[in-house]
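Missing here: one protein chain of the complex. Every other protein chain is in place.
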Amino acid sequence: MPKIESVDHLTEYRRKLKASRDPKQPVVLVCGGPGCLPLGSENVAAAFKTAMAEKGLEGKVLLKTCGCQGLCANGVKVIIRPEEIAYQKVTPQDVPEIVEQTLVGGATVDRLVYHDPASGTACAHKGEVPFYKGQDPIVLRKLDLIDPESLDDYLAVGGYRTLRKVLFSMTPEQVIDQVERSGLRGRGGGGFPTGRKWRLARQAESAVRFIICNGDEGDPGAFMDRAVMEGDPHAIIEGMLVGAYAIGARQGYIYVRHEYPLAVKRLRLAIEQARDFGFLGDNILRSKFSFDLKISQGSGAFVCGEETALMASIEGFIGEPSPRPPYPAQAGLFGLPTVINNVETWANVPEIINMGPEWYAAKGTENSKGTKVFSLVGAVNNTGLVEVPMGTTLRQIIGDLGGGIKDGHPFKAVQTGGPSGGCIPEQFLDLPVDYDSLQQVGSIMGSGGMIVMDNTSCMVDVARYFIGFLYAESCGKCTPCREGLKQLKYLYEEITSGRGEMEHLKLMEDLCEAMSSASLCGLGQSAVNPVRSTLKYFRHEYEAHIKEKKCPALVCRPLLKYTIDPNTCTGCLACVRECPVGAISGIKKEAQEIDQELCIKCGLCYETCQFDAVKRE
Amino acid sequence: MDAERLEGILSKYEGESTDLIPVLQDIQDNYNYLPKDELKVVAQRLNVPLTQIYSVATFYTMFSLVPKGEHQLKVCLGTTCHLKGGQRLVDSIASRLGCDVGYTTKDGTFSLETVGCLGSCAQAPVMMIDDKYYARVTVDKVPKILKLYQK
Partner (left out) sequence: MPFQKLADQVKAPTIEEVGLYFNDIFVRAPMEYTLLQAARANGFEIPTLCYHPDLPSEGHCRLCIVEIGEAPRTRLVNSCTYPVEKGLKVQTHSDKVMHARRIVLELLLARAPHAKLIQDLARDHGVFETRFHIDDPEELCILCGLCVRTCKEIVGVSAISMANRTPEKQVTTPFKEASEACIGCGSCAFICPTGVIPYTEKDGIRTIWGRNFELQPCKVCGNYIAPKAQLEHWARLTGDPVETFFVCRDCR
């Protein structure tokens, strides 16, 4: 790749690039996103390479591995352009058929496309699939279009167009004004108006300012930032270039959690490409604006998603948050004005500049503009990433896009916002999702995690799980969070082990009151949400655990009993081998028996048995 | 202490105190743990108190003060994986390896850990061995997967 020295040079390069590409040329894009990768995208891509070569299609049909195509439940996904034929559940064995029938023959392979579960209609094209039809992608738009390791691909779809506009025909003040007017709010969960944050940083008196991209996505169940970092890394760089220009920063950091090695790799490559090309460094495109990016890796601490802890981590300290004020925009990294925004926030910026703030503000609700990416997971049929305008209802997301609850089970709750969020029951399914509405029902937007639960989930167990998670991740600096989580964990263990008392609930509520108001940072403050929301909407489950010593959903181990039905058991001994404490015994080929004294209720026998002979009550 | 080996890592950095965590990450990746003697040298070279290094090494879960196994086995216990029986998977693996979570097997092959979320929620339960992801891992699939790494 050449080094671009000026805007004219860039325009020329773009022209040549466009001329060298045929928009009608068929392209096979194999999804290499977080859902499909573990299912074997690499093998599918390799199979395509071989099969296409055999048919002499090399050069005629392009083959790329792209980012997350969204409908992760049906991976490995393949999309064939320009028709947008959407194949799903593709295995390497299916590939020769696709090559033969579709690439050569021009027909679709019916069994590999989405079929509407009710009518059975085949939805051969992406636009026909309900999961995609209901979306309005801005941040996810390019993920199934480009090869994330190709800067040319990014340029070809209009990438880095903002640079010309921003660096040469807008003042930093005008950029901030546009972002403010768009109504963009922090997508990491805080929901703070992005434009205002930039303005505060710009106003802070300092010769040096920093910008940071928070890629520490720690909420279990959330992987939208991962998909963007892996699938469209240049969008983040472009957004940060705009932000750096707006607030007057010369140095930026992208903080990526340690558990995302592929994201680190892709971002590193993208930064190198951008630098070599001339988009990062000194005097970018001869605009006199200089900016460069560094990657900082997390080391395994959920609390480092908190702004001040993140900055402490970059500085080489433990990730303990600091009281605010001062806010990062006033005194952040190394004590200097710093703007920290989430991956999704940065990825929205280029389109806001390209299309204008009014275009963005026309989407969404009164106080929550634009779109939001949600990771819709759990007990829905169509799990994966969706991007919808703010104000879309839970019912639309879970029902229309998600395809309803899996296996026909009844809906129980949807947990939003990660461990800091609350569980929302059925009566609120028509809630239009935005920052304010979620808060009103005792939850939060968070980073966009949306975990759907059916009747096989125990809400007391869910709260216990989140408290356990937060307890292990809490930094330990302040009393209410450190000691409070320890006590909540203990209380949940008592309740789920059959030693709970009704006074425990009152104690939990008292404790939550103090934790939410007196904890130093958001981790401790919002740790109360899973507790409070489940106590409010699912109190009867708590009471069953306490008064009847029973877990209605059959989840809490100490309250379960496993027995073997002598009529169904074949004596195959599979469960005997699996039992970690040797509690199952009996003669081979005859009914086995579980010694209740030894049984630790782990459920491994239940999961192992192929004959449904192990009963759980 | 192999001074040359450590020098190979330190020479990549400017020697600023803010290089501490990247340096420790490199040492962890290279040595599979953070050896005490090496940390003392790092303290001098980066002009950082040993106490800060010790705090950092014990705060972040990526770092280990005792050698980790040859292969890092991470079972996801994110919300979706938890709801899909992640704990049973952990128990099964722990039982099979004879090794508790947070520890290394006697023969040093595996270190077993649980992680908050690996970001592949649609394929729960998920686990990672080194850089490779395994999806929809049910208890019965475990022996086959472990065999790939056992000597």
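Going by the order they are written in, the chains are A and B; count residues from 1 in each one.
Here, a contact is a pair of C-beta atoms (placed from the backbone, for glycine too) under 8 Å apart; a residue touches a chain by one contact, two chains touch by 3 or more.
Everything quoted here is computed from the prediction, not taken from an experiment.
Enquirer: Which visible chains touch the chain that is not shown?
Expert: The omitted chain makes contact with A, B across the full complex.
Enquirer: Of A:452, A:475, A:505 or A:556, which one is in contact with the hidden chain?
Expert: Spelled out, the listed residue whose C-beta touches the missing chain is A:475.
Enquirer: Given the contact definition stated above, which residue among A:513, A:548, A:595 or A:612 touches the chain not shown here?
Expert: Here the residue in touch with the unshown chain is A:513.
Enquirer: Out of A:486, A:536 or A:550, which residue would touch the omitted chain in the full complex?
Expert: Checking each option in A:486, A:536 or A:550, the one touching the absent chain turns out to be A:486.
Enquirer: Footprint of the hidden chain on subunit A, which residues?
Expert: Here the touching residues of subunit A are 301, 303, 318, 320, 322-323, 325, 471-487, 490-491, 503, 507, 510-511, 513-515, 517-520.
Enquirer: If the missing chain were put back, which residues of subunit B would it touch?
Expert: Per the touch rule, subunit B residues meeting the hidden chain are 36, 49-55, 58-59, 65.
Simple rule for what comes next: only the chains that are shown with their structure count from here on.
Enquirer: Report the inter-chain centroid distance for subunit A and subunit B in whole angstrom, where each centroid is the mean of the CA atoms.
Expert: Centres of subunit A and subunit B (C-alpha means) sit 23 Å apart.
Enquirer: Under the stated contact criterion, what part of subunit B meets subunit A in this complex?
Expert: Residue list for subunit B touching subunit A: 17-22, 24-25, 48, 52, 55-56, 59-63, 74, 77-83, 85, 88, 91-92, 95, 115-124, 126, 131, 133-136, 138-140.
Enquirer: Applying the document's contact rule, which stretches of subunit A touch subunit B when the two form their complex?
Expert: 34-35, 37-39, 72-73, 75, 217-223, 226, 258-261, 296-302, 313-319, 375, 377-379, 383-384, 415, 419, 449, 451, 453, 457, 462, 465-466, 469, 473, 475, 578, 580, 602-604, 607-608
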